[in-house]
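The complex appears here without one of its protein chains, the remainder shown in place.
By written order: A and B. Residues from 1 in each chain.
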Amino acid sequence: MSAVTAEHEHDDHHDHGPEKGFMRWIVTTNHKDIGTLYLFFALAMFFVGGTMALIIRAELFEPGMQFVTPQFFNSMTTMHALVMVFGAVMPAFVGFANWLIPMMIGAPDMALPRMNNMSFWMLVAGVLLLASTLFMEGGAPASGWTLYPPLVLQTGAALPFAIFSVHLLGISSIMGAINIIATIFNMRAPKMTLMKMPLFVWTWLITAFLLIAIMPVFAGAVTMLLTDRFFDTSFFNAAGGGDPVLYQHIFWFFGHPEVYVMILPTFGIASTIIPVFARKPLFGYSSMVYATAAIAFLSFIVWAHHMFTVGMPISGELYFMYATMLIAIPTGVKIFNWTATMWRGSMTFETPMLFSIAFVVLFTLGGFTGLMMAMAPIDFQYHDTYFIVAHFHYTLVPASVFILMAGGYFWLPKWTGNMYDERLGRLHFWLSAVSVNILFFPQHFLGLAGMPRRIPDYAVQFADWNMVSSVGAFIFGFSQLMFVYIVVKTIKGGTGEKVTDEVWEDAAKHSLEWTLPSPVPYHTFATPPKEIPTEHF
Amino acid sequence: MSSDLEEKNKKTVRGLLVLVFLMFLFAAALIPLYDILCEITGINGKTKKDLSSLSYEIDSNRKVTLEFVTTVGARTRLAFKADQFEIKAHPGEKITARFTARNLTNKHITAKASPSFTPGVTAGYVKNIECFCFSNQVFKPGETKHLEVQLVVSPSLAIDYKQITFGLTFYDITH
Partner (left out) sequence: MQKINHKNLGAFKQFIILMRGGYSVMKTQQLFAGLVLMALSLGTAQADYTLNLMEGVTSISRDIYGLHMLVLWVCVFIGIGVFGTMFYSIYFHRKSRGFKAANFHESAKVEIIWTIIPTVILILLAIPATRVMIEMDDVTESEMTIKVTGWQWKWEYEYLDSGVHFFSSLDEASNKARQLNSGIDPRTVANYLLEVDKPLVVPVNTKIRFLFTSADVIHSWWVPDLGWKKDTVPGFINESWTSVEKAGTYRGQCTELCGKDHGFMPIVVIAMEKPDYEKWVVEQKSLAVANADAATKEWTKEGLITAGEKVYASNCASCHMPDGAGLAGTFPAITASAVVTGDLNAQVDLMLNGKGMMPAFGQMLDPVDFAAVSTFIRNGLGNRVGDAIQPSAVKALQAAIPEIVYDGDDE
């Protein structure tokens, strides 16, 4: 097949077309199918994790215990975090990577298609195993997603299953990361040099290396928990002479880069969408690449800022404070670059752009509170309060999740050939953007006023803002059902209007996938493209 | 897929798998690395047996106060107290602190004490010659033990540190 359009027309007769029926989705090695699987799985888990969040917010709607026991509440906070991190946000970005990286670099598929299939199904197995702990004796893990010992060692029958599920999720992530790196290194179109890759590809390349570096460390840490519990070792168990704080060091050596695994691809998608709707090239492409690399590097040397209150010597407190404050510099560069990209552009505000702008604004708010907490002495007040809950939700929900939505609206017309309902999309955006702030902004006040995190009930002076926050949570949660409706409607034909190959005005100037027909054929770039977009350079 | 590309992919995968393996080793190595780091910096306030201190010269110009604080872990049925609250001594001088622990049950108890210094950085300067926390202690029903710790404060401890707290927590590790 040389001409892509020809392939598209003969899709039905093609030897390598999709298998018929259900088995297509089980055995598929096609990057687009696997991308779709990842995205739908992530969307489903987004609602599972979201339901847990609503159970939490329902209990916190009023002071007093109305719905759940404290133990179950702790299980909910723990499982909500694990499901959202490992089941929703990370898989969603892997889904986008699968769909887009081969098309963006002009490759026919991922480098290791069979491994690709395996890493998806291992993810499903891992998440199902994790979910099954909810029904075990003693309940699901309830020690927070950080699984701190010695508390986590008090978990009931669920502990070994939760740890095994972490192993599965880790292996799945590592396989995904290897695949992405191999694809980017070996399968780029001839003219696609590293510094000409779209930023989404760049951010994923760096993210994949982060995953390879941290997942084995996390696996190692939880394995030691397992031996502490069942084989009488004392790595972390104080009773046998172990050191619980050591676990925290190892966990956050994994955990801090892990949060960047969720934000770097976010940066990538934002950097892809904003220039298209500003009708201007991205400002400072190379500084964006360097800033991403700098953030990734810094993420490895700041871990103990999660531990300012565990009793570190003053030298440690100061070092981790200075190192953490440095992160503000490359992060600032990114925000300034996005602003400069918009500056003197010719902007339109379709749903993907709305979500992207909201991302820049609200992620910046999360960045500000991050800077505040980087300052060690003040963190002695902020630590483990609702202030930090507000902080990381601002960097995850109106940042990562909004950008995932933006990406959905942005590429869905390309993938399906149908236009989504713009009016509904905008309604979804405004509902989400308003309610997410009703949900999380008051949590800053709660934290500053002295409400600790992870408590199922609270003193009455916290009642008002908790009620506001819960109302926001329910509006936000139910607004997301609109997204499902819009996606399904688009797949089924959308507004009826067929989209052009470019979909968005001049999008083909920005990235290769827009040079392909809409909907994208099952197989693309069987021969690599000769020319690549040069808009950025 | 051309065999050339396949070869390239294999090479990349192999390289990355080595990286994964190295990171796994790194995670395992963190335990001993952390111990070494702690020994040098004392950041976790732990202590190990160290006989080098016996040859220290005594610094008679100043005294350091060592406080002894005892704790019993949950479900550890021992009464455990330091016989003295504090000892003032010159750096370089050998200090012997005494403790008493009693088994409050009519069963055998195997217990181990976990030592800790604060400020943590001083741990590297308080040398432990002998401590009952180095080994498991077996208590017969109702048994009272008199236990002992021998310490020397290094003369190279910065003069800012005048007070060091030595904490010991007993945990029942009977199975």
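Everything that follows uses one rule, which is that a residue touches a chain if its C-beta (ideal position, glycine included) is under 8 Å from a C-beta of that chain, and two chains touch if they have at least 3 such contacts.
Keep in mind it's a predicted model, so treat the numbers as computed, not measured.
K.L.:
Touched by the hidden chain, which of the shown chains?
P.N.:
So, spelled out: the chain left out of view touches A, B.
K.L.:
I'm checking contacts with the chain that's been left out. Which of A:Asn98, A:Thr351, A:Thr364 or A:Ser400 qualifies?
P.N.:
A:Thr364
K.L.:
Touch as defined at the start, partner being the missing chain; which of A:Leu134, A:Ala340 or A:Ala526 qualifies?
P.N.:
Going through A:Leu134, A:Ala340 or A:Ala526 one by one, A:Ala340 is the residue touching the chain not shown.
K.L.:
Identify the residues of chain B touching the omitted chain, counting contacts across the whole complex.
P.N.:
The list for chain B reads 44-45, 57, 59, 61, 67, 69, 71-77, 85, 102-106, 114, 116-119, 132, 140-148, 155-160, 162-163, 165, 167, 169, 171.
K.L.:
Applying the definition given at the start, please give the residues of chain A touching the unseen chain.
P.N.:
Chain A touches the chain not shown through residues 63-66, 68-71, 74, 137-138, 142-144, 148, 150-151, 154, 238-239, 241-245, 278-287, 309-311, 314-315, 317-318, 321-322, 325-326, 328-329, 332-333, 335-336, 339-349, 357, 360-361, 364-365, 368, 371-372, 375-378, 380-381, 383-385, 445-446, 448-450, 452-465, 536.
What we mean here is this: only the chains that are shown with their structure count from here on.
K.L.:
Just how far, in Å, is the C-alpha centre of chain B from the one of chain A?
P.N.:
From the centre of chain A to the centre of chain B is 40 Å.
K.L.:
Which residues of chain A touch chain B in their complex?
P.N.:
Touching chain B from chain A are residues 111-112, 174, 177-178, 181-182, 185-187, 212-221, 224, 235, 238-241, 243, 245-246, 249-250, 253, 311-313, 315-316.
K.L.:
Within the complex, which stretch of chain B touches chain A?
P.N.:
Where chain B meets chain A, its residues are 5, 8-9, 12-13, 16-17, 19-21, 23-24, 26-28, 30-31, 34, 41-44, 46, 73, 112, 114, 118-121, 169, 171-173.
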